[in-house]
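All protein chains of the complex are present and in place, except for one that has been dropped.
== chain A ==
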Amino acid sequence: MPIICKSKCGNRAALKRPKTGDALCKECFFAAFEAEIHHTISSSNLFRRGEKVAVAASGGKDSTVLAHVLKLLNERHNYGLELVLLSIDEGITGYRDDSLETVKQNRDDYQMPLKILSYEELYGWTMDRIVAQIGRSNNCTFCGVFRRQALDRGAKLLGVDSIATGHNADDIAETVLMNVLRGDTARLRRCTSIRTGGGEDSIPRVKPLKYSYEKEIVMYAHYKKLVYFSTECVFAPNAYRGHARAFLKDLEKVRPSVIMDIIYSGEQLRFKDTVKKPERGTCTRCGFVSSQQPCKACVLLEGLNRGLPKLGIGKKTKGERMIAKQNQELALRERANLVKNDF
């Protein structure tokens, strides 16, 4: 016997929603999925009329669905937003070059302007060259730190009021678990918030897909026949995050509601007064948001340029020792030159 759609619309159910376990037909699923994102946006006041919003687009499923849904809701509910696509080209051959083609396809499909910024022009390094220098370990640290700052730089360039990223419920739950596993209270505090940043000198980031399950995003993209790019990055995937991810997938199999429960738990966590709070400031060197002086991007970049790629990895004091040693050697060499020049 065919299963009928839960909404009593009379159609046959085409899928079972992972989030609620309800059997729905395609049209009802679209309606519910979009209504939820609209509810998230309106109840959290993510945008204001007349704002210019950058959609961080990688060409993957999350950002493709985000761009599609934001455009649709903007028209349906008359948000009055000006949407632009913002992509970062990390310079990874065989991965980012292909996915950027997908973003260009999105640009044409959704009629949104697209801005692509590359690591090459911002930092003078591509990920291919960075990996050639530091190898396969810790390369995600460089990529992640640079991408986050590159998004800020791009947003400033475009003059937008906020950046919308495609982080979904699974991503957030996974991050809660990971921050507990590594005892990172500073990030545990903020990783569940739907809006981060947004002081006087920073551009806020919002996560309209915060409550959307990854599985449903894939289903939505599939049934809507959206074009997206689904290859993993060619450089080694992040091992530690992989553990948290696999664990979450296992948990989800046992109890699908676990994703929302973990987000809820993450929001409910309170910290003792004795736990240090990070202070958000701006980097004295580059002027972008950072909780450290100088910011991580500047330290990593300095390491690359000095030929000490491990500078920003590990303890700060270790990095300082490395710099001091190199400066000493340089001074020695200069002195040697001086002696030579005296002749």
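The rule is short, and it goes like this: contacts are C-beta pairs under 8 Å (C-beta built on N, C-alpha and C of every residue); 3 or more make two chains touch, one makes a residue touch a chain; residues count from 1.
Going forward, contacts and distances are computed from a predicted model.
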Practice problem: Using the UniProt record as the reference, specify the protein name of the hidden chain from among "Cytoplasmic tRNA 2-thiolation protein 2", "COMM domain-containing protein 3", "DNA replication complex GINS protein PSF1" or "Ribonuclease P/MRP protein subunit POP5". | Solution: "Cytoplasmic tRNA 2-thiolation protein 2"
Quiz item: Which of A:Arg12, A:His39 or A:Arg321 sits in contact with the chain that's absent?
Solution: A:His39
Practice problem: Taking the full complex into account, find the residue in A:Glu75, A:Asp184 or A:Asp201 that is in contact with the omitted chain. | Solution: A:Asp184
Quiz item: Of A:His68, A:Arg107 or A:His167, which residue touches the hidden chain?
Solution: A:His167
Self-check item: Residue of A:Gly91, A:Gly154, A:Gly266 or A:Gly303 touching the missing chain in the full complex
Solution: A:Gly266
Self-check item: Interface with the unshown chain - residue positions in chain A
Solution: 5-9, 17, 19-20, 22, 24-25, 27-28, 31-32, 35-36, 39-40, 43-44, 56, 58, 60, 62-63, 137-138, 140-145, 147-148, 165-167, 171-172, 175-185, 187-188, 191, 194, 211, 233, 237-241, 243, 247, 250-251, 253-255, 257-258, 260-273, 275, 290-292, 295-296, 313-315
